[in-house]
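Before anything else, here's the structure in question.
Omission of a single protein chain aside, the complex is shown with its protein chains in their original locations.
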Amino acid sequence: MDKAGLRVTVWGENLHEQQDPAVRAIYPDGMHTTIAAGIRQHLGADASVVRTATFDQPQHGLSEAILAETDVLTWWGHKAHNRVDDGVVERIHERILLGMGLVVLHSGHESKIFRRLMGTTCVLRWREAGEREVVWTVSPGHPITRGLPEVFIIPEQEMYGEHFDIPQPDELVFISSFSGGEVFRSGCAFRRGRGRIFYFSPGHETHPVYHQPEVRLVIANAVRWVGTVSFQPSSRINGGHLFRPRIAEGHSHTNENNPPTTPTLIAAPVPNCSPSTPPSRIPSVPDAACATVRLA
Amino acid sequence: MDKAGLRVTVWGENLHEQQDPAVRAIYPDGMHTTIAAGIRQHLGADASVVRTATFDQPQHGLSEAILAETDVLTWWGHKAHNRVDDGVVERIHERILLGMGLVVLHSGHESKIFRRLMGTTCVLRWREAGEREVVWTVSPGHPITRGLPEVFIIPEQEMYGEHFDIPQPDELVFISSFSGGEVFRSGCAFRRGRGRIFYFSPGHETHPVYHQPEVRLVIANAVRWVGTVSFQPSSRINGGHLFRPRIAEGHSHTNENNPPTTPTLIAAPVPNCSPSTPPSRIPSVPDAACATVRLA
Amino acid sequence: MDKAGLRVTVWGENLHEQQDPAVRAIYPDGMHTTIAAGIRQHLGADASVVRTATFDQPQHGLSEAILAETDVLTWWGHKAHNRVDDGVVERIHERILLGMGLVVLHSGHESKIFRRLMGTTCVLRWREAGEREVVWTVSPGHPITRGLPEVFIIPEQEMYGEHFDIPQPDELVFISSFSGGEVFRSGCAFRRGRGRIFYFSPGHETHPVYHQPEVRLVIANAVRWVGTVSFQPSSRINGGHLFRPRIAEGHSHTNENNPPTTPTLIAAPVPNCSPSTPPSRIPSVPDAACATVRLA
Partner (left out) sequence: MDKAGLRVTVWGENLHEQQDPAVRAIYPDGMHTTIAAGIRQHLGADASVVRTATFDQPQHGLSEAILAETDVLTWWGHKAHNRVDDGVVERIHERILLGMGLVVLHSGHESKIFRRLMGTTCVLRWREAGEREVVWTVSPGHPITRGLPEVFIIPEQEMYGEHFDIPQPDELVFISSFSGGEVFRSGCAFRRGRGRIFYFSPGHETHPVYHQPEVRLVIANAVRWVGTVSFQPSSRINGGHLFRPRIAEGHSHTNENNPPTTPTLIAAPVPNCSPSTPPSRIPSVPDAACATVRLA
């Protein structure tokens, strides 16, 4: 809905691609590059920036400055989950709760950030055997399904099967079956804080999954959907007043015909909650002292 | 938790069994008899009554008196959905909202009572080809999964596939796959009013599904689970006072040490809401006049 | 996301306004006119049409032609719930399941269409005493909260209190408190079929609630949100093939680098499911015969 385009950061671990020629043959410039291209292809002008970041970069390419200019982050990782810096994870976590969108792909299910958001182990059943995955839509009105057929096939994929140890998704969008008879909740939408999260399981590195049109469309739709909640100009996120009602004195209960003469909601003076913090800053910690307000 | 056993009514349409020798060979006494036997087998003394009722009986065997003595109703129907009496459906619906449990089986997904509770078409994809169904648990802590393996196989079943047009279940318990690659949300738990509903899809009449141990255990567990909310001795359901707080004058805000001297919650006199209705009667219509209450 | 603007139909019962001078004084042209003005004010060019319809019009102003050109319907009714034509309700229900958005306001909680969609009684506790309602956001990232303060006050309102007999909302957005100490889930989002539904409780006819800026913004945001799922060009809704996969022969499993030479998903010929039905027609009944499809 915002006229300004989404600012997307595509994070790729980019280690398999460097270490395994078979993977590099499929993704010569890294999976992140292919994923970013798919997002650009579908979002066009609706994305003002689609940048990439990788594990080997300083701070994994996710400095405070970069995150501050990111509306949606996508995440593909696998081998180096445990080597991802805890401070970076903390920073991503905070920003998601404040409204940044997150799209987690495939083996990202075991990433620190996804496990932290879920609160569970996020383990699943798996088997690498190049099997057929059939992806079914179970929530056909969901924006993430827009333009997709009700079912599509990924010819060769790693099997991911239930039980997938996650909280019940706020909205279950896709379920996959595999040649072996397994099933998997392959498209799961979550809301945490003000942020939205979408997990999409297809994407093993040894198969050209991110070149497949339907997969690219799912990811692009997911970027749009998690990005719908961008940073609102709210006192909650701009001035350190995470919990101070934004109601200006006296006008909140106004109706058009009968402007009120006295405020009925008064935010009491809140020490240590000065609004001097510049609007662009996102508070790192909600200030409990700001949580006190009294209705008159 | 109640010491008194559950009173279960197993409803079977019982038409295929009469009309189709192949079905009768599998269920000589009707599917309902087999289903009831499985419930008795597992619930033992926890069920005080497990009776059956069928389409051909007066009022389909579901008179007001029978329903008044039913804590859990199970439902298998198919051919005669449209011939089920609307008044009986209305009566079942009311009683579920007041706390009776409902277990809907297989083709019961298109029954009047299930569609009415769901508010959607409840249609699905299907194919009769005797295919293998694999039933996976996706909510392993749910009481309905107790004693079951994480996955079990039904050797031959009718395929039921997504999209299944239901509201998102309050809890998704099982997902099935089929030989053709389809998936289906085969075990779905819902809460409506004070009642609980469980839909379980296995059970085509031409396969011996209700003789299979795992299926029998699922149904027995489901009967227990939907039956957990039996009729509470509450003013809401016994005396026509659906909305009159049950707090007796003066003791609701009592704490052990400081018994109050004055009531702080007062139910205003409510005209036309006389408590003279005998406690055993379940009100057929919530009385709007009873909805007015004032906190002092 | 669609470039074409939303087509909104604002339905108002418009009986209180004709019969009660006190209501007419607040809404001289009917509540529907005020509600429509608020939607136009906020949506601007994002709504291509904002029309109104009322109870007294033929077919209540909701002919098949009008509904076919409606992406979002808003509903305010009270006195005449039982006199709304069942055929019109059926038509609205079908269209919602196919993707039309619905915003139900205040006493619309007992309308036929809302009760049908919910499957419950939708009754609640109420009291007409012109009390203060405080509306709190509990889902701050939800698009319906965009631009709103975390809390706002409606100076005088009818009290609506729990228990509100609805299924658990798919997303709970607002909770209100009232002077008497009651609480109410005042903003509830549901998904049914491909459609989205939002219930928003403020709006008693004897108070100028629909003139209040925050209320108007909530309704406009809700119209946008339920309207996000407009009619997709899908075989499911255009050609009568509600369940025939839309995958064209052979290309669904294509990836960019390795075009397939043989289709792996084949839609079997489906008798009685001719695609000749013109694309603009919305099927009134899903055709079970179309539900059979086989993965090769």
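Note that the chains take the letters A, B and C in the order they are written out, and that residue 1 is the start of every chain.
Here is the rule we use: a residue touches a chain if its C-beta (ideal position, glycine included) is under 8 Å from a C-beta of that chain, and two chains touch if they have at least 3 such contacts.
Everything numeric here is computed off the predicted structure, so don't read it as measured data.
Visitor: Which is it among C:134, C:148, C:209 or C:226 that touches the chain not included here?
Guide: C:134
Visitor: Among B:8, B:31, B:103 or B:134, which residue is in touch with the absent chain?
Guide: B:134
Visitor: Per the definition of touch given earlier, which of A:60, A:95 or A:191 contacts the omitted chain?
Guide: Touching the chain that is not displayed is residue A:191.
Visitor: May I ask which residue of C:14, C:157 or C:176 touches the chain that does not appear here?
Guide: If we include the chain that is not displayed, C:176 is the one touching it.
Visitor: In the complete complex, the non-displayed chain touches which residues of subunit A?
Guide: Contacting residues on subunit A, toward the hidden partner: 97, 116-121, 123-127, 163, 165, 167-168, 170, 180-182, 190-193, 242-243, 286, 288, 291-295.
Visitor: Spell out, residue by residue, where the missing chain touches subunit C.
Guide: 132, 134, 136-140, 150, 161-164, 168, 171-172, 175-178, 181-183, 185
Visitor: For subunit B, which residues touch the unseen chain?
Guide: 1, 26, 99, 132, 134, 139-143, 146-147, 149-155, 170-171, 191, 193-196, 208-209, 211-214, 224, 228-229, 232, 234, 236, 243, 245-247, 251-258, 260, 264-265, 295
Here is the rule we go by: only the chains that are shown with their structure count from here on.
Visitor: What chain pair shows the greatest number of contacts?
Guide: Summing C-beta contacts for every pairing gives the maximum at A-C.
Visitor: Chain with the smallest distance from its CA centroid to the overall CA centroid?
Guide: Nearest to the common C-alpha centre lies chain C.
Visitor: Take the average of all CA coordinates in subunit A, do the same for subunit B, and state the distance between these two points in whole angstrom.
Guide: Chain centroid spacing, subunit A to subunit B, equals 38 Å.
Visitor: When you check subunit C against every other chain, which residues touch at least two of them?
Guide: 170, 191, 193, 243, 295
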